[in-house]
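Only one structure is covered here, and it is reproduced in the block below.
With one protein chain removed, the remaining protein chains of the complex are shown where they sit.
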């Protein structure tokens, strides 16, 4: 776990990405440099009205500009309030929090398995890898959604030079069906020992990804969500059961866990 | 008591008047036409964070434009949040509420005794009287404050053509001292039977005004404040003791009371 | 399919399960200026005592986090004026009238209810044995099972229509009190009344209420009220009327799921006078969406973990 700071920053830019998705960029954020893919920030809306902080994976940082970006979807009261924030509004951020992803080896095929609002940390991971000399071509960016509108920031992903593989349940974009199907196909057509999988998305998708990785013997990690009162490991409210019978705190033992570690 | 409505309107204009005073104009307000001087609106800030509504006297209306204006000073959480409202923000208004002022007769000397944030309903009253043919010259607008900065909207008051009589405790504007002193002087120099007093302001000022009016035999009314959970008369939280031993609800039996009616 | 919002308690039919709570709607006159009272399942009056009461001196309300404190102190017109001046208005309204009764002594409860028994256009009484804001009576009754049983039993002898016992949350075991009310012959229990609380002005070092303490109400206390409703529903056969922090239709659904047959809306009326009407509308919409035909399809249907 990283040493977090609790600081007031300001909304610098707000982009509507359609379908209730938004991107918010905060600046100045003193921790931008220390943020790693898989880290998240715990965001406090002013007042008691949205009582808990809300957790959001870091989608991008610009250490030079002191900027940090999150991408989210409106799903409830907190995210609705966030969508109404305006540039200049102050926001308190606690972060960076959590244990980040471990990067794959350079020669490995990296399979990003993103679903819905699970894509932001994988975007950060892909970009970070590339900046560290990974070959974008060896990054397979599987991105599933119900429909085309759920697969957001497509041009941004493509611009990275990764192999972008959109999948939609209704077939309105990319291949039709669940995202795990083409993932499985890919692994079957490649050396599983040379693949590494990174998953983030809805529970069902993570469950399938975890099972499929275990079954096919592909190592990797998944990033989980849980209700998070504190985000720093003191409340024990965010635990998930582990396969070894114990509990782990998603906020600091995770949110990134190894394939097979969590009893999903 | 008037039949109130509970409606969503929008902030149209926000003016900063210095010294933590603000003017907010709301539109469209369907009740603009029905608002009378002394009426107030009960304003709900979004969410539970400022739990009760907040009461504000109506300072001005423009029925043709469907606009209604309030003027307030930042004194706590609610008013601080209100000062941060931006044009276009939605606001829920319950109103018009309360029992308005009774207008004086046309030949009477009207003594407005305003203190601090007590001036808005008297501004409305003066303007309403003039629009109904009262001679502005017979309206003496006494307006007291700690210092010049507390006597706001001076040019607006002067433009009405009334006799504007600012009074400040530090002498930085108008005569020096408490506002009740020149009021008493005025009454002593005129026929008390032909004077009528209207007071609104801090408790101490209202107390002196009430006493002085009783002592000098000048009829009139004062407008009170009280904590107001409901504003419509159902909670019994806003009561003030009456001189007859009973209680009256400020929100619907008032906020305007006759001189001598309330045990201040 | 339209949802049927009607419910029946002790043989009395209500158009819907959304009522206004005692002390939060006066005697109906003011609220009727905001919406037609026929929209309510029932209106529960401010507590009525034998003699008129002025209540505590101001300040007697204070704002808190997602709630409020009040120490009104049972200010009311007294039973005679109530019957003469308030009942005629209520009788003209197309809603059920429930008269809330309070007293400092057993005898006062009995006398007031005796007087009310002669009044037509009054569907039930609700016994406030749980007011935290008076020195004598009130909460004392509601904190003691035998006093609770006795006051209900005595009132049942003089008042021939259904009697609701309104319970205090300021007790170790509300189920015990509910059972005592059942034992005494109550036709229903309503819960909760307000929780004892206080607040202090840190500039003047004065309590924010002249009564020093008051009753906490509003959304802040909803989880407490809900747990008590659930507990009483699980261990007592009486219909339960849920009260405490209900501000929107979703809150009402939670109470119904936990076993309330009806709900009362209190503090929320202050913040949004049309809240009860909106709750009725939202409940109807919810039932339609969930394909529920009657309110019974919701009552007590929470799927507790085993």
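Observations on the model:
The first chain written gets the first letter, and so on, giving A, B and C; residue counts start at 1 in each chain.
Following the convention adopted for this analysis, a residue touches a chain if its C-beta (ideal position, glycine included) is under 8 Å from a C-beta of that chain, and two chains touch if they have at least 3 such contacts.
Since this is a predicted model, take the numbers as computed values, not measurements.
Put simply, the missing chain touches A, C once the whole complex is considered.
Taking the complete complex into account, A:52 is the one of A:10, A:52 or A:186 that touches the chain left out. Within the whole complex, the absent chain has one touching residue among C:87, C:171 or C:265, and that is C:171.
Against the chain not displayed here, chain C makes contact via residues 64-67, 69, 143, 170-172, 195-200, 202, 204-207, 210-214, 216, 218-224, 226-227, 230, 245, 250, 253-254, 257-258, 286, 301-305. In the full complex, the hidden chain is touched by chain A at residues 1, 3-4, 6, 44, 48, 51-53, 92, 94, 226-227, 229-241, 246-247, 252.
In this section, only the chains that are shown with their structure count from here on.
A linear topology is adopted by the chain contact network, the touching chains following one after another without closure. Look at where the CA atoms of chain A average out and do the same for chain B: the two points lie 55 Å apart.
Multi-chain contact residues of chain B (touching two or more other chains) are listed as 48. Looking at chain C, residues 65-66 sit in touch with two or more other chains.
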